[in-house]
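All protein chains but one are shown at their positions in the complex.
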Amino acid sequence: MAVVFQKPQALLDVPFTYCPGCTHGIIHRLVAETIDELGIEGHTVGVAPVGCSVMNYNFFACDMVQAPHGRAPAVATGLKRAIPENIVFTYQGDGDLAAIGTAETVHAAVRGENITVVFVNNAIYGMTGGQMAPTSLPNQVTQTTPYGRDTSYSGHPIRVCEMLATLEGTALAQRVSVDNVKNVQNAKKAIKKAFTYQIEKRGFSIVEVLSTCPTNWGLDAQESLQWLRDNMIPYYPLGVYKDVGGTTK
Amino acid sequence: MAKAIIDETKCKGCGLCVAACPRKILVLSPDKINSKGYRPAQVVDQSKCTGCASCAIMCPDVAITVER
Partner (left out) sequence: MAKVLMKGNEALAEAAIMAGCRHFFGYPITPQTELAAYMAKKMPKIGGVYLQAESEIAAINMVLGASAAGKRAMTSSSSPGISLKSEGISYIAGSDLPAVIVNVQRGGPGLGGIQPSQADYWQATRATGHGDFHLMVYAPSTVQEMTDLVALAFDNADKYRMPVMILSDGMLGQMMEPVELKTANATDCPIEKPWAACGHRNSRPHNVINSLYLTPQALEELVKKRYEKYEVIKKEEQMADEYLTDDADIILVAYGASSRICRTAVNTARKEGIKAGLIRPITLWPYPAKYIEKHIAHAKAFLCVEMSMGQMVDDVRLCVNGRKPVAFYGRTGGIIPAPDEVLNEIRKLTGGVK
């Protein structure tokens, strides 16, 4: 018998600190599988955000730098410019990337910074206990929108891939989901493509992964996947928003 | 003959593997509680496993190894 599925090498043997059923773990694994398959762990540096995944420096086996809230793309820029022969990725949540770090995100894309951004969108601030995120949906109830997000008062959710797709420097902007086996496999392909584009020096690549937060959504793991399908995917359609094309499939 | 091996110490009992398995051979343990305080997933009928790895693909805690 052969092992057909096991923990990737690029993940350290440390239990995740995420809540039961939180799909951060799946996304971590996909990044690690990508690193394994491309054989790049030894020359990859990851940048951890502030948010639920702040401690992902404990999970990834490559070198890691923890960035101030929202500044991961700027930190990654400094790293990539300093050691361009290395692969540099950021792993960021929606508050980190699309609220406090919007400028850093947009301008890294504007510069065509040759880095890969893994953007985990679960429409809520998880670590601080479930406040409205820039990507929280209209009418979504959160700790800070207790009557539902009123878009006329709190603004509209931001569609990051669509926005970044308008920028010259963006090589790949793709939205995926991890709500079922097929979508997880597609997400993996997208993440691998994003890393490959960096290896091929194509510029800024971002994969937005729709993800769950069972704890702060107040649902169980399975219900959360259903909520994602019913509510997030219609507002954040999956697909490729920009792809400069490449040798990789 | 395929095999899904669940590392009960890593399992958080979220049940995503249970729902993902097309052969419906996984359950959350009715009686066991692991060291983290969760009811770990278990394979009830290993002989029916096809080794498709659907469970492992959906497991957020990388608790499942699949052999085929």
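As written, the chain order gives the labels A and B, with residue 1 at the start of each chain.
As a convention for this text, a residue touches a chain if its C-beta (ideal position, glycine included) is under 8 Å from a C-beta of that chain, and two chains touch if they have at least 3 such contacts.
Values in this document were obtained by computation on a predicted structure and should not be read as measured data.
Every shown chain that the unseen chain touches in the whole complex is listed here: A.
When the whole complex is considered, the residue among A:Q6, A:N86 or A:N186 that touches the unshown chain is A:N86. Considering A:C19, A:A32, A:C52 or A:V75, the position touching the chain not shown turns out to be A:V75 (whole complex). Set against the missing chain, the residues A:Y18, A:F60, A:F119 or A:W217 yield one that touches it, A:F60.
Even with one chain removed from view, subunit A keeps its contact list with that chain: residues 12, 41-45, 47-48, 54-55, 57-58, 60-68, 71, 74-83, 86, 103-104, 106-107, 110.
The working rule: only the chains that are shown with their structure count from here on.
Taking each chain's centre as the mean of its C-alpha atoms, subunit A lies 26 Å from subunit B. Residue ranges on subunit B touching subunit A, taken from their complex, read 1-3, 9-10, 12-16, 19-20, 38, 51, 53-54, 56-62, 64-68.
Note for the complex: subunit A touches subunit B at residues 1-7, 11, 15-16, 18-26, 29, 180-181, 184-185, 214, 220-222, 225.
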